[in-house]
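For this view, one protein chain was removed and the others were kept in their places.
Chain lettering (A, B, C and D) follows the sequence in which the chains are written, and residue indices restart at 1 in each chain.
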Amino acid sequence: MTALLEAKGLEIHFGGVVAASDVNLQIHEGKNLAIIGPNGAGKTTFLNICTGYLKPSAGQVFFNGKGITRKSPREITRLGVARAFQIPQLFGEHTALENLLIAAAARERRWAPFTRLGQIPERAEMMHLLEMVNCVHVADRPVEELPEGQRKLIDIAVALALKPKLLFMDEPTSGVASSEKFAVLDIVAKALTESKVTSVFVEHDMGIVERFADEVAVWNRGEVLHRGMPDDILSHADVVRDVIGEEI
Amino acid sequence: MSLVPRLAIPLLLIAVALLPFLAPWSKVMLTLALAKGLAVLGIVVLLHAGQVSFGHALFFAVAAYSAAFLGQAFGGGELVSMVLIGVASAVVVGLLVGLFVVRYRYIFFGMLNLAFSMIVFSVLEKFYHYTGGSDGLQVARPLVLGIEMERPAFESLLFYGGLVIAVIVAWAVHRYFDSPIGHMLKTIKTNETRLEYLGVSARRVLLVGYLVSAALCGLGGVLMAVAQGIVTPEYAWWIRSGELVFIAILGGAGSVSGAFVGALVYEVVRTYASAFAGDVWQMILGFFLLGIILYAPRGLIGVYGSFMGRIGSNTASGKEAKRRAMEAAE
Amino acid sequence: MNLQLIALAVFDGVAYAALVFMVAVGLTLIFGVLRILNVAHGSFYAIGAYVVASVGGAIFAAGWSPWLAFPLMLIAAAVVGIVLGGLIERLLLRRIYDKEEALQILVTFAVFMILEDVQRLVWGVQPYFEATALQSLGNIQVFGVYYTVYQLILLPLVALAVLAGLRLFLRHTLSGRLILAVTEDREAATAIGIDTDKIYLMTFMLGAALAAFGGALASATTSVLPGIGADMIVLSFAVAATAGLGQIEGAALAALLIGLGRSFAVYLMPELEVLIPYLIMLLVLLWRPEGLFGVTQTRKI
Amino acid sequence: MLEFENVTVSLAGVRVLRNVSFKIDASETVALIGANGAGKTTALRTIMGFTDVSGEIRFGEMALTAVAPAKRPRLGIGYAPEDRRLFSAFTVEDNILMPGQVAKLTPGELRRRLDLIYEILPELRELAARPAGSVSGGQGKMVALGRALMIGRKLIMLDEPFQGLAPALARRYAEALRRLRDTDSEVTLIITESNPGLLKNFADRALVIDRGEVRAGSLNAEEAA
Partner (left out) sequence: ADKPDQLQVGVTAFLSGPASVFGEPAKAAAEMMVAEMNASGGIGGVPLKTYFVDEGAGGEAVLAEYRRLVQDVEVDAMFASISSGNCNKIAPLAEDLKVLNFMWDCGTQRIFEENSYRYVFRTQGHATPEMLSSVLYLLKTKPDFKSIAVVNQDYAWGRESWKMFSAALKAMKPDVQIVAEFFPKFGAPDFSTEISRLQALRPDVIVSTSWGGDLDTFVRQAAQRGLTNTSTLVLPLAESSLERLGKALPAGHIVGTRGDHYFLHPERKSDLAFSGFVEAFKEKTGAYPIYPVFHMSQALNALKAAYEKAIAENGGDWPEREQVVDAMAGLSFAGLGREVRIREDNQGIEDQLLGTTIHVDGHEFAVLDNMMMFDGDELTTPVGQESVSWLEQLTPEFVGKVKVEAFSHGS
């Protein structure tokens, strides 16, 4: 198994807060890795470093064997890393479909000034993506009017529209109603496998982790505490105590 | 687009084109309105990105002075080369300034543009040995493709030529807005982070928009310079930049046709206000602007749109209106 | 340039900076809280100056004590701030807080245009001049050069007092802290019980009063005539942007930089004088994109 | 305690709540549940006065619609918005204190409530001196929660308070809220949640928002669905 992405010795501090301390992690191609951990453990920070939003004070990140530590989000995205956000990052004034079309145009580098966005060849593909995340009925609504849950789904779809090799998802299901969570992630997971996308997702819902993760990594206070198969990790005493909590 | 607005633009164009036959003096005023409309279109491009420049008069002035220098260097000059050189120098300066300002947003973007324009303004005033100081430079009537023209013919040429150019440019900008890169420009207003995470450089997208807007302002500046026959540092003054933004909002922010409609209405209101209310024309314009912003924030184009909507709802979309009425009655 | 000239240039720069600061800090305050770049700010400056010059002229001609000039300035500033500022906030700005930035600026631009004409209708076009305050404090001689006590000592002291007072108010009083909270998130502030309407109104009145106070102070040193507001406003913009928006201390430092830059330019390269504020602003922003004291955005993702 | 009578709310021309009527008694704990976009957040924002509303909302004896939004917190209403909305320039502790200061609580009372909040949400103690702008997504939710507790003596409204919290923490909070409810029998709680399982143990009943209408629902039934 080759490591698609590898983090070595990442360090980052914010004032006195340690958000990453000697973080070493390999992400294997074709697998879904879940990251769990208490709030403020440094999960989002890890994603931020890997996607170029933050620069670590020490350590390196490699993607496909290439160093990307000092690269900008834009350059890293161009290498095939996409991201969905904890708080959805969308183009509020554009419709759901347009959001996806813009992503597709960016992917295909359609810069010609006189082509129309609504008529680029990827339109059908994008409609299909919308269908996948159950949002066809809101395709023509400006996303700023949509509720948070739907925005999260569209945010994931935008990331998928880039056809990445590696997809980071920060709490993809928080804010999505529990009745829909599984159905949606089922579809996303299927799409990921089909297009052989490796994924890393931060998640607080252990049901989701159990069902979709091939592997789990546990974060606490800026460190990777454990890593392993979901069944093992989720029953580990530390994890139960710090992350999952016992039924009271 | 429904039928009515589709006809509206050609009708308006024809009306404007015919106006000089009724009132000969209006030809130059309309040419100036066109020139400003072009510059306002430049502002509209940036408004699409949510950015307001309070210094775009800079490009207006750069192009106008380039044309004037060219004219002086060649004892009159040639209209076509003036336009080309003027626009080209606006684009070059746009690139220099743009590389710097596209790193900033909102108020900083506006203020930096203001700063650059004020620097150019001050230089134009200070270095009067080269620029003629506040009196500016005369722009003698240039040849047109080698032909010398009398004032009336020249003025007609400028007006009708300007009208044709404006139509072409407006169409091009319209298409630009609807292109992927035009839509990306709009996302600078809403979410740059995501744009970067799509692998697109927000700065580059904005720079393209900035160059387009500089070119448009430049085109307007040259037209203004040759129509006026003189260029002055006032072309670069902040009030002038403010005026361009003012017109953009007046016409309807973000609307291509609004830029020209706004410029036309502004020019007419301003001319008549200063003619018939000599000492309170500023106040009249001020109230006019307040009225537009408070009661018709989508500008004149918006007013027109809702007016047409109301007429339309009696006919075409009567069903929709009925549904609304029923809902209201519930 | 010898030491004497450097000292002279510093004195001139500081005196000038004090006035610029008074106006710019009001602008910055309003921007910081209301997020509106107030173009009409220059008009408050001008009107403050007009009120003091015309009222002062009238009462001193009637034989009142010249020392009344100082309370008159404070009263004029308060009246302009409360009446004019209050009216504008209530009748106009209140209706546009949720509109786009460009629209907001243009509303204040329109107010500026209207007030320009109002000034002409009320005070005419002849310059006013009322230097009683300046004269009553006399001159002092430094390095063989006469300075007015008013410009060399009083103005900088007043500016310092305003700076200290505003700092104290914003950082260490509850109302000041509430203002900062409203600045960041209006709805959230309402949700914890802050009367944001009132805060906006008070801030705008305070900012307008500061501008008018700047004008009142300036009226003793300059002719008051049409157009003084327009120049002041661009200068204050430059100061506010250099400072970092909403930054009180930044405004003081930026005003000082610009004041000193200007006076040294007059001594060394007079051609550069008008360019100085903008050059300083460009350099500062190149080095610190958020301005001298500006804060970088909070985390978004 | 709180009563909606024929309340209709439109956002941008879309009617999100239609003619809604319901009643919540004092010291009840109610879960407001519904799919994404059902209008849960809108209902809470309406109580805070941030929407244009037609119809009657009563709070105790008072017509709430006649009270200016900024005056409502002083009636004892605390609100933790879904999207946190902290004041990033202030520390976490200042954020929590601020509603109390605005309402001019006595220093003693402020202290008492702050201690209570730290007791319920001990994680906040550690964050107290940090700028609120720098805390993580989940930490931000806690701060918002703490802030709502400061002023909410009669009514506390929490919009998806557990969203983004690690389950261990979420459970502890649910527990803490239950204790709060048990000790302070005065207070009414409205909690919106798209994961009703968490509320099963202490919500008295559930209200479901569905297509703009509100009806009684069951936490268990929702979970099953």
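One rule holds in what follows: a residue touches a chain if its C-beta (ideal position, glycine included) is under 8 Å from a C-beta of that chain, and two chains touch if they have at least 3 such contacts.
Just so it is clear, the model here is predicted, and its values are computed rather than measured.
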item: Chains in view touching the one left out; value: B, C
item: Contact partner of the left-out chain, one of C:Thr28, C:Ser43, C:Thr108 or C:Ser263; value: C:Ser263
item: For subunit B, the residues touching the chain missing from this view; value: 23-26, 28-29, 32, 122, 125-126, 128, 132-136, 138, 151, 224, 228-230, 232, 234, 267, 270-271, 274-275, 278-279, 281-282
item: Touch list for subunit C against the chain that is not drawn; value: 4-5, 8-9, 11-13, 15-16, 19, 116-117, 120, 124-127, 129, 131, 134-135, 139, 143-148, 151, 218, 221-228, 231-232, 262-263, 266-267, 270-271, 273-274
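In this text, only the chains that are shown with their structure count from here on.
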item: Farthest chain (mean CA position) relative to subunit B; value: D
item: Centre distance in Å when subunit A and subunit C are each reduced to the mean of their C-alpha atoms; value: 49
item: Cα-centroid distance, subunit A relative to subunit D, in whole angstrom; value: 29
item: Euclidean distance of C-alpha centroids - subunit B vs subunit C, Å; value: 32
item: Multi-partner residues of subunit D (at least 2 other chains); value: 134
item: Subunit B: positions in contact with at least two other chains; value: 193
item: Residues of subunit B defined as touching subunit A within the complex; value: 172, 175-176, 178-184, 186-187, 189-191, 193-201
item: Subunit B partner contacts - residues on subunit C that touch it in the complex; value: 31, 37, 39, 92, 95-96, 99-103, 105-107, 109-114, 116-118, 120-121, 230, 234, 237-238, 240-241, 245, 271, 274-275, 278-279, 281-282, 285-286, 289-291, 300-301
item: Complex interface listing, subunit B residues touching subunit C; value: 47, 50, 52, 100, 103-104, 106-108, 110-112, 114-116, 118-119, 122-123, 125-126, 193, 238-239, 242, 245-246, 248-249, 253, 279-283, 285-287, 289-290, 293-294, 297
